[in-house]
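Here is chain A:
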Amino acid sequence: MSIEVKNIDKHFDAFHVLRDVSLRVESGELVALLGPSGSGKTTLLRVIAGLERQDRGQVWHHDDNVSGQPVRERNVGFVFQHFALFSHLDVFENIAFALRVRKRPQAEVRARVDELLRLVQLHGYEHRLPAQLSGGQRQRVALARALAARPKVLLLDEPFSALDAQVRKDLRAWLRRLHDEVRTTCLFVTHDQEEAFELADRVVLFRDGAIEQVGTPDQLYREPSSAFVMKFLGHVQLLDGDVAGEQWRSRDGALQLPVPHGLAAGPTQAALRLHDVDLLPAGASEGWPAQVERLHSSGPRLTVTLRVGPGALPLRVELVGEHGAAPQPGDHVRVWPRQVRFWAG
Partner candidate 1 sequence: MLNLFIKALIMAVLLGASVAQAAEVRLLNLSYDPTRELYQEVNTAFAKQWLQRTGDTLKVQQSHGGSGKQARAVIDGLPADVVTLALAHDIDAIAEKGKQISANWQARLPNNSTPFTSTIVFLVRKGNPKAVHGWADLVRPGLQVVTPNPKVSGGARYNHLAAWAWALREYRGDEQLAKDYLKKLYANVPVLDTGARGATLTFAQRGIGDVLLTWESEALLVQRELGRGQFEVVVPATSILAEPPVAVVDRVVDRRDTRKLAEAYLLFLYTPEGQAIAARHHFRPRDPAVAARFSHDFEQLQLDTVTQLGGWKKLHAQHFADGGIFDQATAR
Partner candidate 2 sequence: MAEREPYAVRWLLIAAALLGLGVLVALPLAVVLIEAFSQGWQAWGDAVLDDETLTAIRLSLAVAAVAVPINTLAGLAAAWALARFRFKGRWLLLMLLDLPLSVSPVVSGLVFVLLFGAQGWLGPWLQDHDYPVIFAFPGIMLATTFVTLPLVARELLPLLQALGPEEELAAITLGATPWQLLWRVVLPRLRWGIVYGVILCAARALGEFGAVSVVSGHIRGETNTLPLHIEVLHAEYHFQAAFAAASLLALVGLLGLVARRIVGARIGRAH
């Protein structure tokens, strides 16, 4: 079942939360809605479900315009950020809820819930109350509950944000496998780019209520459409400067970079990925002179904070894997960006 939204606009009082959003999700696809908080991604999810009514625009489920349909007729599976399990019902009745309200026969309910319990690996837990489950187990019950009535589409709102780091990682991998198994069209909201990249076939990046870029994780990484995309994906540093002729020059004039031919003159940001910067010895013939200020190690990655040039511009460099003799705070070095993108503005 494909999902399509066309020209969606939505206000919360004076706040324009969705601006002319259009998006098509193909049947069986797993798509992440990514963006900072307040960028409109959760609102779009709720508009697709029918939990919010758009001011303008249409929502299509396959060939049906469901724009005016109430939530319960849309048959979507919705997984809430904090699970929203029915606290007064046990696991079995939570999962059976959608079947009970549809007045399905007991035998069918029994069979379907059993099947789902196996799918989410919670067999034997059917008579527990939600309060007696761990966070990960609750999330799996929420998933099973959402899948019970075989929804046309599964919508997940920040499904892992309420969980511990380790549980989150496990559940992520498990969700990907589950999706590959049931092949339900699936949209999930996240503000974590790592999560989006690991899980999704395609990522939709939101900014201020509009879609900034849509593409596979690889496309977003390789061909970011804006400085915002680059920055949101992380490990990027933006330097303010100006282009004049064939050269980019930092605001204080101390740093210079050659620019590709044809780049328009004027204020321009230079975007450096932290791991695309080389650290050279102080005596090297090229690069900007810099002094090491601080070192910070996180596993395989060593982050070096430097002061570059006469203006002591702060710059961070990431060294990945083997990095031989690490520099020490106070050392004089030279740095040179291997790869730079320029963004006018």
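Everything that follows uses one rule, which is that a residue touches a chain if its C-beta (ideal position, glycine included) is under 8 Å from a C-beta of that chain, and two chains touch if they have at least 3 such contacts; residues count from 1.
Selection criteria: all candidates are chains of the complex that A comes from, given by their letters.
Given the structure is predicted, the values throughout are model-derived calculations rather than measurements.
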Candidate from 1 or 2 that touches chain A, complex-wide: 2
Candidate 2 partner contacts - residues on chain A that touch it in the complex: 49, 51, 71-72, 75-78, 80, 82, 84-88, 97-98, 100-102, 145-146, 148-149
